[in-house]
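Note that this complex is displayed minus one protein chain, with the remaining chains in position.
After this line comes chain A, so read on.
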Amino acid sequence: MAILEAKGLTVDIPTEDGTVHAVRNVSFAIRPGSLFGIAGESGSGKSVLTQAVMGLLPNADISGEVWFEGRNLIGLPQEEMRRLRGGRIGMIFQDPLSSLHPFYTIGAQIAEVLHAHETIGPAEARARVVDMLGKVGIPAPAERFDDYPHQFSGGMRQRVMIAMALILKPALIIADEPTTALDVTVQAQIVELLDAMRRDFGTTVILITHDLGLLSSVADDVMVMYAGNRLEYGRAADVFRAPAHPYTAGLLRSTPASYRPGAELAPIGGRPPSLLATPAGCVFAPRCPEALARCASERPPLRVYDDGVESLCWLEAGAGRARPAMAAAASVVKAADPEPVAEIEDVCLTYQTGSFFGAKRSLEVLKGIDLTVGRGETVGLVGESGCGKSTLARIVAGLVPATSGHVRVLGKDMASLDARAWRKMRREVQLVFQDPFGSLNPRRRVGAIIGDPFRLHGIASGEERREKVRRLMEMVGLNPEHYNRFPAEFSGGQRQRIGIARALALNPALIICDEPVSALDVSIQAQVLNLLRELQRDLGLTYLFISHDLSVVRHVCDRIAVMQGGRIVELETAERLFADPQHDYTRTLLSASRMLPAFADGGGRVLVETRGLA
């Protein structure tokens, strides 16, 4: 008996551009007490699906059935739905800071759940909230009841959200990307807590995530979604051992978490389809490496295999028949002792923070950093938020002066540059930013953005500049014909390519990449990471690569510096750091980041049934 069962769930959302087909004919059944994983990239419909189930999409056009505790939730009266929300079904969201009301204390916000569903006095409510806060691991819960969300760390805030979702002991909890906004080590704690709470309270959990490594380690069953369709569905162990659908296989191959030394990531080509269109055939066909002729024109049937895995695909034997050869990483011969491009010597940075009412305090952000980046190598800076890695990048770029210590780029001390020398130095150090949406001016054409460095430094103009920009666009895999388009017309991955092209324009000595792929989907991440590597191979670039994600850093870096609390605690070549970490903190980071186990292709499963063939 399933606790939640969806049959043919379809969600259409009317917008100004037309109808967005966010979820198309999705069915699944969740066993009581299990952890049900929904995997997918942004736009796959995974969040929309659960919000539709919860009645949180008033404007959406929802059809199909969703059965929960003997009732069909679709079309349930508002008042009954309201009583289910929070009472029988709890929800946890991605960003705990924005999901908690900034102006109310966390205790009041949790107690509000009790008051909304029960008749209960304030003292009793407070006692129950304090008890629950203790259970989710908030130290000194009685004192912290009256604190506001901004007074908690990210992990503690997510614990507050979990306490809020669990306080009425609901039968089902929907966790929508609960760890994505958190640091790696905190992620592991939150997943453990969710898992422990599931056992203690007997709650069923739906875990929505793009993180396949996370799902493979905790989920019982898993559903893989793409462009609103359920492409694959089955027990997590079976799906991750041998994915049946080419999309699942492609995702697993492209995620840095399945890194094998010496192997290039195999990205899924192309970009996700528009949800406005209704393709005649398979939604994944345009990007599928194993697509058959009929895939583009005929709706794929549902294949059911002997181990219970279901796949929406024309391939009878599952993915892997025509699997693309995994390119071996081209071995780049690098000089053993390259000349230094950037030398960082005992750099410290101290901020004076004058709090509004209190006395002035000083905040040490960097406490003596020594690091050398040699020509042609990639040095990774890894650490959790607040460790000072981005600040260090700004100092190296000369955007923030160091309080003490020296930064030399190409032998010149950044602190002693006069205005003209500094301007010249700007050509040598370039940045690639994290957010491809916020870091490009939306009102300027792509050609103008990429051509800016030429214009600002008076290097090329007119047709010559246009020609250079077109060549750069080609180099980073953009269509040069799109010269006159605006950033909004490009996807996240393409925008990051624009940023890279701009950074490359002046042939800089050093490119600082600040979390260049963390805002991108898994299949797109691999494209951008591979591009960065190719460019390095072809142009001999030098990177300082900042990331919180160890698996990403491992994929691109020659040497990795692990940062904690403003210090570099370990600096080692990538392979040695992973094989034999020396510092405790490195070991914590490594154990917290999940590596995917190797998976097989095809998996030797037997097709038992095919449904939906015309």
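Assume contacts are C-beta pairs under 8 Å (C-beta built on N, C-alpha and C of every residue); 3 or more make two chains touch, one makes a residue touch a chain; residues count from 1.
By our rule, contacts and distances are computed from a predicted model.
**Q** What is the protein name, per UniProt, of the chain that does not appear here: "Aminotransferase class I/II-fold pyridoxal phosphate-dependent enzyme", "Gas vesicle protein", "Heme lyase CcmF/NrfE family subunit" or "Peptide/nickel transport system permease protein"?
**A** Choosing among "Aminotransferase class I/II-fold pyridoxal phosphate-dependent enzyme", "Gas vesicle protein", "Heme lyase CcmF/NrfE family subunit" or "Peptide/nickel transport system permease protein", the correct UniProt name is "Peptide/nickel transport system permease protein".
**Q** For a quick check of understanding: of A:G43, A:G86, A:G281 or A:G447, which residue touches the chain that isn't displayed?
**A** A:G86
**Q** I'm checking contacts with the chain that's been left out. Which of A:H101, A:R576 or A:R611 qualifies?
**A** A:H101
**Q** Which candidate, A:E5, A:E112, A:D220 or A:E534, sits in contact with the chain we can't see?
**A** Going through A:E5, A:E112, A:D220 or A:E534 one by one, A:E112 is the residue touching the chain not shown.
**Q** From the list A:V48, A:I138 or A:M164, pick the residue that touches the absent chain.
**A** A:M164
**Q** With the missing chain put back, one of A:A29, A:L56 or A:L607 would touch it. Which one?
**A** Candidates A:A29, A:L56 or A:L607; residue touching the omitted chain: A:L56.
**Q** Would you write out the residues of chain A that touch the absent chain, in ascending order?
**A** Per the touch rule, chain A residues meeting the hidden chain are 51, 54, 56, 78, 82-87, 90-91, 93, 95, 98-104, 112-113, 116-117, 148, 150, 161, 164, 356-357.
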